[in-house]
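All protein chains of the complex are present and in place, except for one that has been dropped.
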Amino acid sequence: MKHIISKIGLLLPAALLAPSMAFAEDTLNSGDTAWMLTATALVLLMTLPGLALFYGGMVRKKNVLSVAMQTLSIAALMSVLWIVCGYSLAFSEGNAFIGDLSKAFFAGVGVGSMSGTIPETLFATFQMTFAIITPVLIIGAFVERMKFSAVLLFSAVWLLAVYAPICHWVWGGGFLGDAGALDFAGGTVVHINAGVAGLVCALVLGKRIGYPKEAMLPHNLTYTLIGTALLWVGWFGFNAGSELAADGTAGMAMLVTQVAAAMAVLSWTFAEWIVYKKPSLLGACSGAIAGLVAITPASGFVGPIGALAIGLSAGLVCFWAVSALKRKLGYDDSLDAFGVHGVGGIVGALLTAVFASAGLGGAGLAEGMTMGSQLMVQIEAIGATVVYCAAVTFVLLKIIDLLLGLRVEHDQEREGLDITQHGEQVYDK
Amino acid sequence: MKHIISKIGLLLPAALLAPSMAFAEDTLNSGDTAWMLTATALVLLMTLPGLALFYGGMVRKKNVLSVAMQTLSIAALMSVLWIVCGYSLAFSEGNAFIGDLSKAFFAGVGVGSMSGTIPETLFATFQMTFAIITPVLIIGAFVERMKFSAVLLFSAVWLLAVYAPICHWVWGGGFLGDAGALDFAGGTVVHINAGVAGLVCALVLGKRIGYPKEAMLPHNLTYTLIGTALLWVGWFGFNAGSELAADGTAGMAMLVTQVAAAMAVLSWTFAEWIVYKKPSLLGACSGAIAGLVAITPASGFVGPIGALAIGLSAGLVCFWAVSALKRKLGYDDSLDAFGVHGVGGIVGALLTAVFASAGLGGAGLAEGMTMGSQLMVQIEAIGATVVYCAAVTFVLLKIIDLLLGLRVEHDQEREGLDITQHGEQVYDK
Amino acid sequence: MKHIISKIGLLLPAALLAPSMAFAEDTLNSGDTAWMLTATALVLLMTLPGLALFYGGMVRKKNVLSVAMQTLSIAALMSVLWIVCGYSLAFSEGNAFIGDLSKAFFAGVGVGSMSGTIPETLFATFQMTFAIITPVLIIGAFVERMKFSAVLLFSAVWLLAVYAPICHWVWGGGFLGDAGALDFAGGTVVHINAGVAGLVCALVLGKRIGYPKEAMLPHNLTYTLIGTALLWVGWFGFNAGSELAADGTAGMAMLVTQVAAAMAVLSWTFAEWIVYKKPSLLGACSGAIAGLVAITPASGFVGPIGALAIGLSAGLVCFWAVSALKRKLGYDDSLDAFGVHGVGGIVGALLTAVFASAGLGGAGLAEGMTMGSQLMVQIEAIGATVVYCAAVTFVLLKIIDLLLGLRVEHDQEREGLDITQHGEQVYDK
Amino acid sequence: MKMIRAIIKPFKLDDVKDALGAVGVSGLTVTEVRGHGRQKGHTELYRGAEYNVDFVPKTEVMIVVEDEQVDDVVEAVVEAARSGKVGDGKIFVSTIERAIRIRTGEADADALS
Amino acid sequence: MKMIRAIIKPFKLDDVKDALGAVGVSGLTVTEVRGHGRQKGHTELYRGAEYNVDFVPKTEVMIVVEDEQVDDVVEAVVEAARSGKVGDGKIFVSTIERAIRIRTGEADADALS
Partner (left out) sequence: MKMIRAIIKPFKLDDVKDALGAVGVSGLTVTEVRGHGRQKGHTELYRGAEYNVDFVPKTEVMIVVEDEQVDDVVEAVVEAARSGKVGDGKIFVSTIERAIRIRTGEADADALS
């Protein structure tokens, strides 16, 4: 989204001059607006029902509804907070680290406000769907054991204390964007951020009772398949939508998104086939998500060859992360929020520096950047995100543990969160 | 859609002058057309599979397929009837109460016919998806007990005798539109209409055997969740599509749709948490739909603050309607077609008058309207719809009862409609 | 897509003159691009998760995941092959029978390359989704018994040896397109092609163990319903997207798609109601797909009346094909790839010649064509496709049988492909 | 002690449970089963292919009681589960030699709650 | 009367049903169960984590017949359910003291349809 932001920058004064309740007909492009309306719907589809099903299918039957409920209510809560002050903290001018409250409650954002060639309301809603999915990604790390009240409180505070600033750093005019960090659609802001937060959650909350001794098989892999497919389709909105226009870059972003996802399905599947003798659907689904994560930061900058390379790497590296690495380190990141989103995001952020170069089919680096210097900027962005996110997430969890307690009681965990937290069961005759 | 209709009115002569089989390149806006193609797909998604799953997940296992089959075949039947004469009755000139048959079988509607900046075929298809979903909403009131043949006959006649005229009143040049009733995307035409028809169905058909003594638990809440999510995403097409253009109002409509739905999820969830001690997924899903229903009439007229207020109210009022009110009155509106769509629609129609005013962040009322006078117009529109819909629905049901009988036999109801009406079972090994 | 291709032909030189990495701002239409971005997402949705669920719901529980896995991994493999050389073979100049390798690895296709009014990357991705769905349609014929390795190898070779040439014949500048064959969105290229290949697969692989003696009931008809609905909605992208623009023809294509699908639901349902006494959901779903298949070649050429006729015919003829014809001939086309896609595609291809004529509400035949001569061209296109596809498919299967073996072992088939091929089970507690 | 297993129509479960409660039985275990008997199942049609579905969904209610309660229990079940139509089901009675309550280790009569 | 419970491989159910029909048994009740025995289950891998799935899906067929029919029934089931591979299952026979047909109240031999 980087270079778009500067476009917006240029157009912003014009938009501000326009009377806020009238159509600024001169700058609105109906084609771009049409695409962004669609892209916003697609990104929401990723969370609802995409992630709810992707994650919900992987937990045990007694916890399916709790995953769905966490997804739905986090989505609702983030939407409201985005209106209240999240958008303002991320995208108003502020300083290099955080925005200000000038747009709290969408003050001054009317029907006629523009953001580049699209209405600002639409830009804000599109961004809202990113602010929704990021905290929901984190729940993959702590499902089946965290209290519902603690989940809500954690997500709310995390949005304001971690997501909004990092989003500002990269896309909102903050120091990482200024430094030239390339993150087209959220490899750093969304995926590394959520992955690292997930890892911290997994470590602070501890393992599920019985892990890893008891078999904790996915309850319904069809749900996981549906979730994967909707995430994939929705990701077109995520990546090609981050161009904020219906143009050649959006077309290329869609193409490379498809290619990287496909290649990662193949690399994960074949790796599994070779190592464990059987290629599994869960593996193929995991590969798809890994590829989609990794192409996210790169999607506006690389070409099909870059996408093949990124997909290939993401499939192999994430496969290794969730099977070998996780087992070795022994934490219980239940649905691999870190192994897929954290690791895949890092792979993508680094390879963006490589394959963005025009020589490898990419859109080319900014003037004065070399592959090496770009790589340094990417590492800086990853590093800043990892350190800040890990530290603040840790502190937030500790505070919430004191206030509410993080985990449900032993017997509640045994009986399942659906009945004990929500008073419901997923199936009946 | 109100003010759009007048836009169309202005453009219509131009469109009619254009030779019907040639492209009227001068007026077609490809961006608006792109968005409306998408919006049409999104609204169809609300019914297929959205409503089929939302409703199907809430009935007992023995009736899941019957809900799906009713949804699918009503959708098909309404589509064909819309071509035959439904569209013409709703949207051709006619008089203040009903259109005429000048566009029956889409006479004169060709590839080059325009409706504002989009092809008329597209406008008609978009409207068709509204004519599909409205009768399907009604089935929520009578599932698990109505004969399939009676369902089809009722839906067909209801479309022509109730939906088409009321649609004409509000959007087709009829008396309610002329009076200045605000119904951007169908709070009155779709939701109040369907809700009231549902209530009449529930009263005429009577309770399900065993209601309310036997536990009638939702068979599969995952289906309900998927349905809710697809309804939500599709609703972007419903509301932002009702602008019939990709512009600032569409962007705002999408934003307020998201905000109201989110706020209603929270208000229903917290109300349930306080009253019944546990926040349930079914509650959160119900809240989402309630909020979406209530923002529907308001979506092109209010701002984010209005959306927060409308969502908050809808969640609380509908929660009260389906838990306290329904129990008190004792009818068996099985899946709360009235409690959610009827009541939510009324809440929305009334609050539209309030939050449309510029002082509260809305787009402003028409010249000469005050909040009070607008409220009176809204009440008039609600009143006309409730009375006409209730009366005609009642008569239709009584006639169909004589012709075919409305309810399946006692034993068929016990055994379930899937086997007895459709010869199928939902699961097998 | 026929007449579009010629449009592109005219525009191509301009696009080629444009510097490949810069925006060719003068020709890109953002509205058309917005619609095609959406349409591409919609067509992918048809396969993932559409077809996976449509087919997956109809097999037995022990094979659900294998269907999903085949769908997902074929989709991935076709995507990568499309980049490598599939797109080039289908759409580069070459000769009348096949393209060349000039666009292998998307050589020369950059951010600025145009294809008509949209980016070429987008055109290629849209076409990729067609190349994905066609081999996946075929699996319906051989599910529950084919080896996973053989499935992958077969799909890969079939794409290059059968799909790419036939696609070139019709849309890529080949002899059928030149002869004036009408195939707007893939009746011949996609559906007849997949249907015939499926029939050959069913014949070469032979029947499933126990067929037709044992009851092989659909495992979960809800999945089939979801799949049907997503196919339907996605088909709007397939058909209206094949216009490659957001214009009046796209609007009409969407309308006739809806009408034909709806009419076929009704005709299949009522046929079943009369013949077998009960209208089933599976019948209604099958009817929807049959109608969608049959309108595919016609969708840019016919009007609503033509669509009603095509839907009516498709519902009845396909109903007869899958119930009477299949039983008589005795092959085990497990999920009716031939009965629905092959037969429906032929019905549609023939009726396109009839209802494209202006007198019957269509867009009119090309200059010099009569209904009779157009019918002859259609028959030529069908004939060429059937013969070539059947012959090459047969040879490929025989070779793969020698190399890998086509069928899983007897006991593996009994136990199910999920466990034996993929080491997974669809449900757990 | 006797074990009474009643195979009944699924929708009669609520009535049977109430009837058992009325004769003082509070412990029971329920299993979803499928049955084949005089009630012959039915044919289902899938895309024109006719399949015999030979098994009808039934519910098995299993109750262990002391010997003197058997007659009451059987009678209660027969009353509550009867619809008079074919397929109403069967009751089978057999002997149980020991019963143990896991929680307390109580045996036999004391174990039956 | 005897109760015969056969734990068999699920895909053998059709054959067993037919074989029972051939020896004059028409009433039977079927339950989905999971079994553990010599056939040891298998390991499943989910994202690299290896889990033992100790239980294999089995089908229990329960038939109540008069004493003199037991041998025929056992033989029929053994014939029909055997594949010769480990996991073919077991048959257990026990005594039933009373049988009642709910619909008519008929008892014992008359109750077995």
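Just so it is clear, A, B, C, D and E label the chains in written order, and each chain counts residues from 1 on its own.
In this text, contacts are C-beta pairs under 8 Å (C-beta built on N, C-alpha and C of every residue); 3 or more make two chains touch, one makes a residue touch a chain.
If you're wondering where the values come from, they're calculated on a predicted model, not measured in any experiment.
Colleague: Which of the displayed chains are touched by the chain that has been omitted?
Modeller: Counting the whole assembly, the omitted chain is in touch with A, B, D, E.
Colleague: Which listed residue (B:Gly50, B:Pro119, B:Pro218 or B:Gly361) would be found touching the missing chain in the intact complex?
Modeller: In the full complex, the listed residue that touches the missing chain is B:Pro218.
Colleague: Please identify, in ascending order, the residues of subunit A that touch the omitted chain?
Modeller: Per the touch rule, subunit A residues meeting the hidden chain are 214-215, 414-415, 419, 423-425.
Colleague: Applying the definition given at the start, please give the residues of subunit E touching the unseen chain.
Modeller: The list for subunit E reads 2, 6-8, 31-38, 54-55, 58, 60, 74, 77-78, 81-95.
Colleague: Which subunit B residues touch the hidden chain?
Modeller: 212, 215-218, 272, 276, 278, 280, 282-283, 286, 319, 322-324, 326-327, 336, 339
The definition used in the following text is that only the chains that are shown with their structure count from here on.
Colleague: Counting one step for each move to a touching chain, how far apart are subunit B and subunit E?
Modeller: 2
Colleague: Do the two copies subunit A and subunit B share over half of their interface residue numbers, or under half; same or different?
Modeller: Shared-number fraction below one half, so different.
Colleague: For the interfaces C-E and C-D, which has the higher count of C-beta pairs in contact?
Modeller: If we tally the contacting C-beta pairs, C-D comes out ahead.
Colleague: Give, as an integer number of Å, the spacing between the C-alpha centres of subunit D and subunit C.
Modeller: 51
Colleague: Rounded to the nearest whole Å, what is the centre-to-centre distance of subunit B and subunit D, using the mean of the C-alpha atoms as each centre?
Modeller: 45
Colleague: Residues touching two or more other chains, restricted to subunit D: which are they?
Modeller: In subunit D, 32, 44-46, 53, 85 touch at least two other chains.
Colleague: When you check subunit B against every other chain, which residues touch at least two of them?
Modeller: Residue numbers touching two or more other chains: 29-32, 34-35, 38, 220, 226, 246, 423-425, 429.
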